[in-house]
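A protein chain is absent from this complex, but the other protein chains hold their places.
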Amino acid sequence: MADQNNQQQNNYIQTEDKPEEVLEERTHVETYWGRIWRRFTKNRLSRAGLLIVGFMVLLSLFAPFFSPFDHTNTELRRAYHPPYEINFIDEEGNFHLRPFTYSMEQTLDPETWARIYEPDTSEKHYIHFFVRDWEYEVLGLFELDWHLFGVPEAGNYHMFGTDSLGRDMLSRIIYGSRVSIVVGIFGALVTIIVGTTVGTISGFFGGAVDMLLQRLTELIQMFPQLPLWMALSAAIPADWPAMWVFMGIVMLFALITWTFLGREVRGKVLSYRDSEFVRAAEIMGAGPAYLIVRHIVPNVLTHIIVVGTVTVPQLIIAESALSFLGLGIQPPMISWGVLLDDASTLEAISQYPWLMIPGVFILVTVLGFNFLGDGLRDAVDPYSDEG
Amino acid sequence: MGSYILRRILYSIPLLLIISFVAFVIINLPPGDYTQIFISQITSQAGVSQADAQQMAAQLEEMYGLDQPFLVQYYEWISGIILRGDFGFSFNYRRPVSEVIWPRLGMTMVIALGSHLVSVVIGGGIGIFSAIKKYGISDTIFTIIAFLGLSIPNFFLALLLMYIISVWFGGDVGGLFSPEYILADWSFARFIDFLKHIWVPIVVVGTYGTARNMRVMRSNLLDVLNEQYVKVARAKGLKSNYVFLKHALRNAVQPIIMYLGMTLPFLIQGAIVSSIVLNLPTTGPVFYNALVNRDMYLAGSFLMMLAVTLVIGNILADILLAWIDPRVRY
Partner (left out) sequence: MFKRKYFLTGLLSLILMLFLVAGFSAAESRELGGRLTGDEMWTYEALEEYNQAPTFDDMVAEGELPSVTERLPDNPRVVKETMMVDGIGEYGGVWRDTFAVPVEGWNWAAGQTQGYFGINQMVQQGLVDLGPMWMMEVPEARPRLATDWEWSEDGTTLTMNLMEGVKWSDGEPFTADDVVFTYEDMILNATIPSVAGEGTWTFGGEVTELEKIDDYTIQWHFGRPFPIGALNNMDVDEFGIAPAHVFEPIHPEYNEDYSYEEFINSKPPEDLPVPTLGPYVPIEYAPGEILVMVRNPYFWAVDEAGNQLPYLDEVWFMEAESGEVRTLNLIGDSGDRTNIENPAIFSTVRQAQVEEDHIDIIWGPMDTQYHFIFNLSVTRGADDEEERALRELFRDLDFRKAVSHAIDREGIAGAVFPDPEFVSAAYGAFPAGSPYFEEEDVTRYPYDPEKASEILADLGFEDTTGDGTLNWPEDTVLAGEDLGFTAIMSVDQDTSVDMSEAIQAMLADVGIDMSINTLEATVADTRIDAGDYQVHIDREDFRVLPDVYPQVFGPITPDDPSYHLASPDGEREYLPFEPSIRDLLEDVQVTPDADDRRSQLRIVNQKYTENLYTLPVMEIRTGLGINNRLQNVAEDIPVFMYHWTIRNLPQEIIWTPAAQQIETQHQHRVPTQY
């Protein structure tokens, strides 16, 4: 409550035209959001989380720019290529400032039958930044052919190696991030919308509506999530187009995860419902919609954001697990879970361990969101340990 | 206390009925049923003509009541469970559902409980340690480990462990016993063999819980240690250790017990995915196959059983909580 008043007061001060000295003084008064931000950034883990999440979101937004290859591009003669080495020093021991790679020739070890890639050191291929290659659309707005890095000539550079068809793992992981992260964020958004709506309605109107919605919530929470998701996504028809399947999965996630937020919002709404400022507004003739939008939602907003942030990593994990099992996203659409499915056999992981790299991306992204969520929670909690 | 338990149990009965209905609805959502798979199986692999296959499928439908309206099917299924303990028939395994699930449920429970034990003991232990050494180097390290444990998807952890074991130790993964011990009587050697196999799934399934318990224990303990009554007790001159055990720990342990309620089905669901990765004879792969093959009674029964474990788990947790903490009213 105090926070709320504080914030309004500050807004008031800002809009008013004030003499110089008062403005000076204002800098010492902290806004509500400012305080959260300060507390949030004070925590090292939260900063790391913000950094990781920001990086991943950028990666997925500008996937083609960061991808050195088209992720569907197959290069059959370079299947299962391990991650490339970057060289600075050539055969003669000369140092080159610009890193380079060699062309790799595939052979088979006659003893172990393992694929061996031997460098052809006769020609160096330099790695360049900002190279022009295949064209792509940026956010559906305009076309571009710039890529962050690449090897312009005939050479290749596969930072994370290649898969069974010689497709660039790095590019596939970057493209996979689109689906994986979007499922998480989009799913969390739908969760927030449904959870907030149901929670608010339930808490604000009470009575039979509340009773009904609460029983529904309880019922959904009675089922453990993963098996329920498995069962529901098994119901997605096998012949749906990839995009529908994707939307279907997002909806399934939201359908089940909203209940937690719904309950919390309801609790908050109940407590604000009877508060004086809401009563006052009601007496002054405000309708329920106005009350909810103007007075109640802003008060639970921080809480909603925190829950939303915590939901994202859960959904990312869920998506990858489902896709890994073949019940979620279907190839040729790729997500990190789909990519990891290639690493699901012992033969694959013992010979081509780099196929497990998408798992590292899941881990890091989820870690990032967890840091972020934890930091946010602490930052908005007025009682959290300030020392 | 007795009436409290009774009330909780009575309240859960209608809930269980609704759960069973919802489970049945969900399992019936996918288009098509087993008879279609059956028809093409027998026409192609067994050389039965289309017309005969239709007829046989009709027989099958009649036998298992698949031609009945949905509500009748549900009634038959649920009344079978309640009156005769009959969970229906698994088309895929060609045997009663209970015969498919029960033998595997045992192993699932062993893994789930083993993981739970590990997560409570190790997670709780490290949590206490971290709280005492607040902000020290070890605390920071454990915090990071905990975050990693909370963030790693368990199927990925299973893959990593498989990789480590096969590449570094050359051991075999999969299964719960070496062949010579599968049907043997329990002996020390069999137990050792069992441990050799069981630790992987326990680590995989238990990691999340351990990490969570570490965090929860640490933060609760910190909260409690800051509370007035602990400070008072200390000020009164009570020995630090005594305060710690008598007051702080007792209160800090509560959320872990609450978590126990949701823990069982959670661990079972963890065991599902990792069992599929690790080829373990638990309920996980069975549930997965049932979903994929439209083996609806099997899938439905399993889903319902999970929900029931959750309900029972919650009741147990509440009872335990009431018993430990006299402040909880019942």
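Chains here go by letter, A and B, matching the order in which they are written, and residues are numbered from 1 within each.
In this text, contacts are C-beta pairs under 8 Å (C-beta built on N, C-alpha and C of every residue); 3 or more make two chains touch, one makes a residue touch a chain.
The shown structure was predicted, so the numbers you read here are calculated from the model rather than taken from an experiment.
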Given B:I132, B:I145 or B:V292, the one touching the chain that is not displayed: B:V292
Of A:V138, A:L165 or A:M211, the one touching the omitted chain in the full complex: A:L165
Candidates B:M63, B:L117, B:I164 or B:I192 - the one touching the absent chain: B:M63
Contact partner of the left-out chain, one of B:I78, B:V100 or B:M296: B:V100
Touch residues of chain A, complete complex, unshown partner: 72-74, 76-77, 79, 106-108, 110-115, 120, 122, 164-166, 238-239, 326, 330-332, 345-348, 350-351
Chain not shown, touching residues in chain B: 36-37, 39-52, 55-56, 59-60, 63, 92-95, 99-100, 103-104, 171-175, 177-180, 182-184, 275-276, 279-281, 285-286, 292-293
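By definition in this document, only the chains that are shown with their structure count from here on.
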Between chain B and chain A, distance of the C-alpha-averaged centres to the nearest whole Å: 27
Interfacial residue positions of chain A with respect to chain B in the complex: 45, 218-219, 222-228, 230-232, 234-235, 237, 313, 317, 320-321, 324-325, 327, 340, 343-344, 346, 349-350, 353, 356, 359, 362-363, 366-367, 370-371, 385
In the complex, chain B residues that touch chain A: 15, 18-19, 22-23, 26-27, 29-31, 143, 147-148, 150-153, 155-156, 159-160, 162-163, 166-167, 173, 222, 265-266, 268-269, 272-273, 276-277, 287-288, 291-292, 299, 302-303, 306-307, 310-311
